[in-house]
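Missing here is one protein chain; the remaining ones are kept as they sit in the complex.
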Amino acid sequence: MSEKNTVNVSAAAPRKFKRKSQLEMVWIRYRKNKLALFGLVVFLIIVIVSISTPLFIDYKEQVIKQNIMDKFQTASAAHPFGTDQFGRDVLCRLLWGARYSILCGLGVMALSLSVGAVLGASAGYFGGAYDQIIMRILDVFFAIPMTLMAISIVAAFGNSIPNLIVAISLGQIPKMTRIIRSSVITLKDQDFIEAARACDTKKSRIIFKHILPNAMGTLIVEGTLTMGKSIILIAGLSFIGMGIQPPAPEWGAMLSEAKNYMLNYPYLMYAPGIAIVLTALSITLIGDGLRDALDPKMKN
Amino acid sequence: MVKYIVKRLILIIPIIFGISIILFTIMNLTPGDPAQMLIGDTYTEEALDQLRAELGLDKPFFQQYIDYIWNALHGDFGISYRTRNPVFDEVFSRFPHTVAITFLSIIIQVVVGVIVGIVAAVKQYSLLDTVSQAITMVLASVPDFWIGLMLLLLFSVKLGLLPLSGIENWTGYILPAVAVALPYMANLIRLTRSTMLDVMRMDYIDTAKAKGVPKKKIIFKHALKNALLPVVTLAGVNISWMLGGTIVIEQVFNIPGIGSLMITSIRNKDTPVVMATVMFIAVLSCLINLATDLIYAAIDPRVKAQIKG
Partner (left out) sequence: MAEKLLEIKDLWVEFKTDDALVHALNGVNLTVNKGEAYGLVGETGAGKTTTCKSILQLLPERVGKITNGEILFEGKNIPDFTEKELEDFRGSKCAMIFQDPMTSLNPVLTVGDQVAEEIELHNPGMSKEDIDKRVDDMFKLVGLLPERKGEFPHQFSGGMKQRIVIAMGLACQPDLLLADEPTTALDVTIQLQILKLMKDLKEQMNTAMIMVTHDLGIVAKICDRAGIMYAGEIIEDGDIEDIFESKYHHPYTVGLFGSIPDLTVKTDRLNPIQGLMPDPADLPTGCKFHPRCPKCYEECVNVEPKVYQLSPSHMIKCHLFKDIKEGGNE
């Protein structure tokens, strides 16, 4: 009797149950982080710019056409960021340049994430000889410095954007695979995977339906940070002439050209550099914010 | 311990083999004939064939690779296609510059990174912590070559304190080393701070406090040793990255290091030089990796036990 009574009392007591989906909770925690929110806004602006530039900027006329008469103009109403050594408007070139960084960054993230996820999840799940072979091959790639690797590939196959994406991804895949593999190995022995296995669930289904979603947090965070790093790397490659080539207004390539006029026209180096920093910073902020939001325990 | 080191050294061999295969394939199976590039615009077919034979390029790909490995095992890394000098000399004339930058840079980043990281953690939420976090956040997102350019502008162009380009004396290494160090340093600060904060939350820190250990001693005796473990690992990784990653910064400062050698060699399809350089850097980074693990073991008795066992 008393048992029933207790149950009733506790049921009658006012209890608020917050029913929110996982995604909502993540967003609520993310939203609290002012810096992460700032990063997201900046990043979205850059993405919108990079998508919409063709609507209001004419590549042939405004981005690469040379007007030697107008060269090295300082900031004015017509050219808010001035003009470069060929009289091209720096602002137009800068806005157009966002396309390369965002495209390459997203490409590297997508490629290294998907290859890393498949390799890492399968290696971690199946283990044994398969795991050994994959990991030893990746060890080899891991031992080649990333920049050297990228340069060799670009030199060998040419510096088109897809080649660049592949070249940089190759440097990121080993690390990505390792991270995913280790989180799969940790997850593999947990009870809910055991339960799925006990129900005779297909292996591929266990990997894709049960394990990968649980490793998703790590994946997203690593992917974001990779994107930030690869944007910097691409700018670096273009700077030394192994990436996207002038006259395309990639930010690294713009810096490379500007370096020749450093002594007299240093202002040409400010804008592209700041653009790279802002883009990479906004992505880092998003990555950090996501990490805290996905795993509140990790927060300091 | 010796057994462990030997085992690790043996493990380097397959990695180097793997790298040689990958590189040799990339360099050979792509369009472009090194002999053609070397000989210039005016040449006879005969001379070209002769040059090809001289460089061993007339043999089939597989034969070329076997020959290369065979010679390399005997300490002969061939001659540069471009300069006709022994590859060994080519690489080692460039290497000191890269090593100097890397060495200077790692000292800067570890010393500053660890100190700032500890102070930020100990004074969490203080103004200093907030400021250093903001700065590291930005620094971690700045390309090193742009930092290099800005440092050049400030110290060489505006203030005229340091050389503009090239290496005449040691001062030439300062700016490149700082430029390379800053982004890595930012990561070291963040890592030191966060592991330090983690360690300070551990039960054994409470135990130490409950014993009446003064705060300074808790930080330096009880926390720091534990917090340094991941920092050692990251510093080791950073050295490896820098050895192969100063390419861009060398271009900024016109330093004749490994980076510029690599770029010219890759452009000229100078396979022997590319192979030797990358393999050399890979061996070095494996050795640094091993050294990191040994340092780790010296700090953490648990790891030491594993290595001995």
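First chain written, first letter: the chains are A and B, and each begins at residue 1.
One rule holds in what follows: a residue touches a chain if its C-beta (ideal position, glycine included) is under 8 Å from a C-beta of that chain, and two chains touch if they have at least 3 such contacts.
None of the values given here were measured: they were computed from a predicted structure.
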Sole contact to the chain not displayed, among B:13, B:131 or B:299: B:299
On chain B, the omitted chain is touched by residues 125, 201-204, 206-215, 221-222, 225-226, 299-302, 305
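The rule is simple: only the chains that are shown with their structure count from here on.
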If you average the CA atoms of chain A and of chain B, how far apart do the two points sit, in angstrom? 23
Which part of chain B faces chain A closely enough to touch in the complex? 14-15, 18-19, 22-23, 26-27, 30, 124, 137-138, 140-146, 149-150, 152-153, 157, 193-194, 197, 240-241, 243-245, 247-248, 251-252, 262-263, 266-267, 274, 277-278, 281-282, 285-286
Parts of chain A lying in touch with chain B, wherever the complex brings them together: 35, 136-137, 139-141, 143-148, 151-153, 155-157, 228, 232, 235-237, 239-240, 242, 252, 255, 259, 262-263, 266, 269, 273, 276-277, 280-281, 283-285, 288, 300
